[in-house]
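What follows is a single structure, written as structure tokens, with notes after it.
Here the complex is missing one protein chain, while the rest keep their positions.
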């Protein structure tokens, strides 16, 4: 099973990323830090005559990494009760990706994938992060990706995710499960 | 009452924007199309020694417009069951704005504001758009902005919001209410 | 189109019921006030050898009314951010109804039905009533009932739903739509 970790934080080594690494410990996986890429906001051309056209940025790097993976791990800080804008722009671009004539098998490939969401926030994330999880569910349902699991962690200052024993336990448990998949 | 409309669509004259114009018909308001601005994703520097520093983009245009307004209308297409990444980046930047030493009264000003959310989507938006509304509620609660009202419309193709009679009725009703405020 | 209105209030002529009557004005429909019936809480016997057995209460009245209807209108006050316990007990009994050997076509009949939810509450119902709507969506999805529409109204004291012009407008609009169905 090939694993791709996308991190949506704007910090290096942010709490959500650390929690993701804990969940993936000992497994082989590719990491893409979205903050290091240039990903433009989608331009919605679904309803124009010409449709979408290639965009000159790094999105194809993300898309190609997805196409060679079986498990997608989205690790995002919870900014204002949802995923970071950095990650949202990547998700928004799926509307292009599933219509991109250069990559005709995106839709089919996504149907074979599983996804994990790891989100860390500071303001009651286990309650106020729930709408984010529901949105991910709707998104994965639309794309027919299996929503394998999610972990919500609580932390504010850098590195303090290690004080959230519950999230760490969940990460350890997810790690066990992922090992049985591969 | 000064009204600011922020549109999150990547299209000119998108459905959410049209619905917002319907709600604001006959009222005086300023419109900022976010797609025409350069707004960078936030860099989370809350926990660094130096804190946030000025970013060279158009965010201060948005912030200054907010500071001279009493009512904030956020009009966004529903992309993947939440606001557009374009708009999300603006919201994310609030974390900087409320700590921006150049604008010391942001927090106080926001407490005096009301907000309206107008969101239009194509896939069961009146159900699957609800998490977005919940996130806005949490956000406005945090900032102590009064969440005055929201309208969810259903449309896919450009201009078809005019077939959603329910949304148009709600816009007309909101229009009446807003007239009584000013 | 045969319409069945189930009211979950414990008051006569409660706000949610009044709003439902507004939505159904001029249409022919049957009303069952759940408070006038004896509906026991479900006893979960799904996993026993003998399974469910007939219960001596008024549930079959509700079930038989559903079986002769095409549109189910659930009108409930929002008590503690969800439907009333009175109505919840009726919903819970669906677990029995779909396995009730005396009514072998419940599952098939439900798939042909549409449902409308009308909920009225006093504490920010258009925000805090959203989880209730999501639960109804999950329930109707499971039963393959079409979730046709919902209206959330705001009122506390008896009769004050008539001050909620937005809800009344939505009821008038729903009324128009329902007329085109029949």
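Note that the chains take the letters A, B and C in the order they are written out, and that residue 1 is the start of every chain.
Note that a contact is a pair of C-beta atoms (placed from the backbone, for glycine too) under 8 Å apart; a residue touches a chain by one contact, two chains touch by 3 or more.
Please read these numbers as outputs of a predicted model, since none were measured by experiment.
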{"item": "Contacts of the hidden chain among displayed chains", "value": "A, C"}
{"item": "Sole residue of C:44, C:64 or C:146 that reaches the chain not shown, by the stated touch rule", "value": "C:44"}
{"item": "From C:9, C:149 or C:170, residue that would touch the chain that is not displayed", "value": "C:9"}
{"item": "Contact residue for the chain not shown (choose from A:52, A:79 or A:150)", "value": "A:150"}
{"item": "Contact set of subunit C toward the excluded chain (per top definition)", "value": "9-11, 14, 35, 41-44, 47, 77, 79-86, 88-92, 94-95, 123, 128, 130-132, 134-135, 138-139, 142, 156-158"}
{"item": "Residues in subunit A touching the chain absent from view", "value": "126-127, 130, 133-134, 137, 147, 150, 165-166, 169-170, 173"}
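To be clear about the criterion, only the chains that are shown with their structure count from here on.
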{"item": "Chain copies touching (subunit A, subunit B) - same or different residues, decided at half shared", "value": "same"}
{"item": "Interchain centroid distance [CA atoms averaged], subunit B/subunit C, Å", "value": "34"}
{"item": "Mean-CA-position distance for subunit B and subunit A (Å)", "value": "25"}
{"item": "Of all residues in subunit B, the ones touching two or more other chains", "value": "130, 134"}
